[in-house]
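Take a look at the following structure, please.
One protein chain omitted, others in place.
Labels A, B and C are assigned to the chains in the order they are written; within every chain, residues are numbered from 1.
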Amino acid sequence: MVVILKREHTQQQLEQAVRAMEAGGVKVMISKGAETTILGAEGNAEGIDQEKVALLPGVERVMRVTEPYKKANRKYHPDDTAIDLGNGILVGGQRLAVIAGPCSVESEAQIVAVAQAVKGAGAAALRGGAFKPRTSPYSFQGLECQGLELLKEAREATGLPIVTEIMGTEYIDLFEACVDVIQVGARNMQNFDLLKKLGRHTTKPILLKRGLSNTIEEWLMSAEYIMAGGNEKVILCERGIRTFETYTRNTLDLSAVLAVKRLSHLPVVVDPSHACGKAWMVERMSLAAAAAGADGLIVEVHNDPPHALCDGAQSITPEQFGTLMDKLGALGACIGRTV
Amino acid sequence: MVVILKREHTQQQLEQAVRAMEAGGVKVMISKGAETTILGAEGNAEGIDQEKVALLPGVERVMRVTEPYKKANRKYHPDDTAIDLGNGILVGGQRLAVIAGPCSVESEAQIVAVAQAVKGAGAAALRGGAFKPRTSPYSFQGLECQGLELLKEAREATGLPIVTEIMGTEYIDLFEACVDVIQVGARNMQNFDLLKKLGRHTTKPILLKRGLSNTIEEWLMSAEYIMAGGNEKVILCERGIRTFETYTRNTLDLSAVLAVKRLSHLPVVVDPSHACGKAWMVERMSLAAAAAGADGLIVEVHNDPPHALCDGAQSITPEQFGTLMDKLGALGACIGRTV
Amino acid sequence: MVVILKREHTQQQLEQAVRAMEAGGVKVMISKGAETTILGAEGNAEGIDQEKVALLPGVERVMRVTEPYKKANRKYHPDDTAIDLGNGILVGGQRLAVIAGPCSVESEAQIVAVAQAVKGAGAAALRGGAFKPRTSPYSFQGLECQGLELLKEAREATGLPIVTEIMGTEYIDLFEACVDVIQVGARNMQNFDLLKKLGRHTTKPILLKRGLSNTIEEWLMSAEYIMAGGNEKVILCERGIRTFETYTRNTLDLSAVLAVKRLSHLPVVVDPSHACGKAWMVERMSLAAAAAGADGLIVEVHNDPPHALCDGAQSITPEQFGTLMDKLGALGACIGRTV
Partner (left out) sequence: MVVILKREHTQQQLEQAVRAMEAGGVKVMISKGAETTILGAEGNAEGIDQEKVALLPGVERVMRVTEPYKKANRKYHPDDTAIDLGNGILVGGQRLAVIAGPCSVESEAQIVAVAQAVKGAGAAALRGGAFKPRTSPYSFQGLECQGLELLKEAREATGLPIVTEIMGTEYIDLFEACVDVIQVGARNMQNFDLLKKLGRHTTKPILLKRGLSNTIEEWLMSAEYIMAGGNEKVILCERGIRTFETYTRNTLDLSAVLAVKRLSHLPVVVDPSHACGKAWMVERMSLAAAAAGADGLIVEVHNDPPHALCDGAQSITPEQFGTLMDKLGALGACIGRTV
């Protein structure tokens, strides 16, 4: 941490600032110039209450030097972390892991059929919504617990691990018992109460979606919440951010994939379906995500998009998914990844 | 709802679209022109699955005509709704209701002292955080349940109703038992699970903060979630939105106050402290909010800002609060409001 | 400027960084710790090429300490700057200067009638567009030079100075000759070629609108461009920024008024008409702007809004303007300003 003092600070104010920093357990380096006086924290500045130091009378400004996240930080964990989806397939390794399935689970026939189709095309896991976060209380809210039962049947039938979204802390035990990867939706990325308890009370990997308007640092801090609780199995998911553009549902931020891979050791997957909201964009954006260096994809596949109970507009068919997997395989060959 | 058909649609596609609309329980008006064919829904189009209609082969686009919220909609409730804070003081009436208190409850001495000071200056209720949503898991998270106890003591000592934030559904019974107004923070504005249960399992007024990047319609849909559950006592709170500007913590959107008052019958209060993040801006922005037509304010007041455990930079002192109340009183005289 | 070296920097890299800073004409303070080494620039760091220093091998990051604007900076000009609109009325003084008029000049009858009406209600200057920046090349582009002639006639008839927008450098001599205040529109805020030449080749005050997505610092840097050229008469105009909200045309950022008044000595006016895009919001937002501390307002007034050639939706009538001026007068009494 670096503290710049006001030009007209007093000696007493300087000492007060130094004491406040030392109280945080650091050694303070003082550079006193004719115009500028700089105080540098020597050592881990995390113990310093920056807000308080910034409020001291002689202080002009406080500048943080290090990232606020530790467990998610590549600086302290140089090697990539790879996470097992539950069937031995790793996210974060050499294989591009593709998770596929419908926006919401609708019936046994539907989910099993889609699971078999995506399994056949090479999917690594099955996604499907049982509890749906909908903007309107009057929209279909998902089959809820019954949906989880149907997902289990689909896993039964295909061996694919299941990835589904959790909506609140009261479902943690249920999810811990029957889900393979627990998804935290974009709107819950800063539901700190949920993050804390997922860190403490689950052993399952958490697929943490980036909030619609959150920065990469905030996203990694949410991962830190989960990891600080003890569960270090966090898979980050870029799913598009809110911008002024309305043609697409959101704007897929592929540079965030590169940024996160550099700042953190955690694996990153990309969700082109929610990002674009248009089925015809999914193939191209999936290829772009792979070329950018994503560790995996999460794609919406529905047996009958026009009649989907939710997000049909962004769902591709099993046939289109098969074509996508073929093209990802060919692209993978150029960038050193298998599918 | 209005549906525009593709120029080259077939008669069969037209009939398919009409059937899909009629299935939603509306009468369909057909305007067939040489180039454009328009289908208009006669009656309540809420029953129509717009996503599905939009996916039909002959459909160019679907346009919604009515707002998706009902209970929060002024169209169906022309009169202003005024909500009792618990001590007979109404938010949404002629009085400008000012809620004041520290960002977080720190000790009995602190919260009682601040409560007495703001009571003396004319505050309508006491705010104070017991459970704090912090970006970092390593920051002070609030005194939690003990904080609620201290708030009760402050209420005891002053008669001021207490307004405090809830972080998850597991605390609903506790809050229902001891809190007067339950605050939902900006980051939980679309925590739909929490909204649903607050609607069903509480009778206390809900102070619903606008999400950092949410539109007015999304905000009203979140109010709708609570109201649809049965609890219609929702107080909206504008607390600044995220913009590219970094000088202020967020950007206070005062035109949203006017917009919401026109679109909805619910009362609206403004939080200048979180919006600006700078204590020296609070007085001016409070006056501006009152001039814009806010029904109340929620202001951070701390007995010793430089030593606050949280958000000291945006807290004003009891003395400054007294001055603010005096100025609000004078301004109120120009705009027909009392404080 | 503060430079943080990489933990594993070499002595040679340290010396290279110091040399690069000294080349910018500053003395360098070195704080060498076990883990962190900080280089502090003693003196004016403007001469240092920060981009280059940041690219040096041993450098972790470079942090700027001072604002990049000088002439617009209050630090070097503590007193408020007040600018004469051309008729002796100052913007930036005790009087709240209200500039009013139609979005675009349409005819002699229209502009003269509106000018007389707003003059009668106490306007300080007349605004009116001759050259219109329109999103579509097929929309009405303004009466252009003929519009300037009509504005001159309105000035003739009322004595009100005229404020109108310039679209390119080729019009500078023409505007210098016949306009009292030259407006630079939001979309041209970073038209650096125009800013430079306005600084060098005009003596008239420049009303500089904030860009739709620009930060306060970028806005002040655009003012700096004009001032660096020699014309220090810059009036800043907050006219709403682009946000995700679509109910209003833009989002009026009143906290920016406070911020700019603190960071700069230049006067600031607010344009509620373009910010909101809704005539019914203008009165309330004008009062809010005055309460926030704006030095003036620029309001669209049209004799017949429903038939305006441009922006009728946000124009108020002369009658409504009269009412607004009365209310501003009453509010002014509370905040120590006259109208």
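The rule is short, and it goes like this: a contact is a pair of C-beta atoms (placed from the backbone, for glycine too) under 8 Å apart; a residue touches a chain by one contact, two chains touch by 3 or more.
On a predicted model such as this, the values are computed, not experimentally measured, just so you know.
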{"item": "Option from A:Ala41, A:Leu55, A:Ala290 or A:Ala313 whose C-beta touches the chain left out", "value": "A:Ala290"}
{"item": "Contact partner of the left-out chain, one of C:Arg7, C:Lys32, C:Lys52 or C:Arg262", "value": "C:Lys52"}
{"item": "Contact residue for the chain not shown (choose from B:Thr36, B:Ser107 or B:Thr338)", "value": "B:Thr36"}
{"item": "Residue in contact with the excluded chain [from C:Gln110, C:Asn191 or C:Ser286]", "value": "C:Asn191"}
{"item": "Missing-partner contacts on chain A, residue numbers", "value": "213-217, 241, 243-248, 251-256, 258-259, 263, 275-276, 280-281, 284-285, 287-293, 327, 330-331, 333-335"}
{"item": "Residue ranges of chain C at the interface with the undisplayed chain", "value": "46, 51-52, 54-56, 68, 131, 133-138, 167-170, 187-188, 190-194, 196, 212-213, 218, 221, 224-225, 228-229, 242, 305-308, 310-313"}
{"item": "Contact footprint on chain B, counting only the chain that is left out", "value": "2, 4, 27, 29-36, 38, 40-43, 60-61, 63, 65, 242, 244"}
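By definition in this document, only the chains that are shown with their structure count from here on.
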{"item": "Chain whose Cα centroid lies nearest the overall Cα centroid", "value": "B"}
{"item": "Identity of the chain that, by mean CA position, is farthest from chain C", "value": "A"}
{"item": "Centroid spacing, where centroids are CA-atom means, of chain A and chain B in whole angstrom", "value": "27"}
{"item": "For chain A, residues that touch 2 or more chains besides their own", "value": "242"}
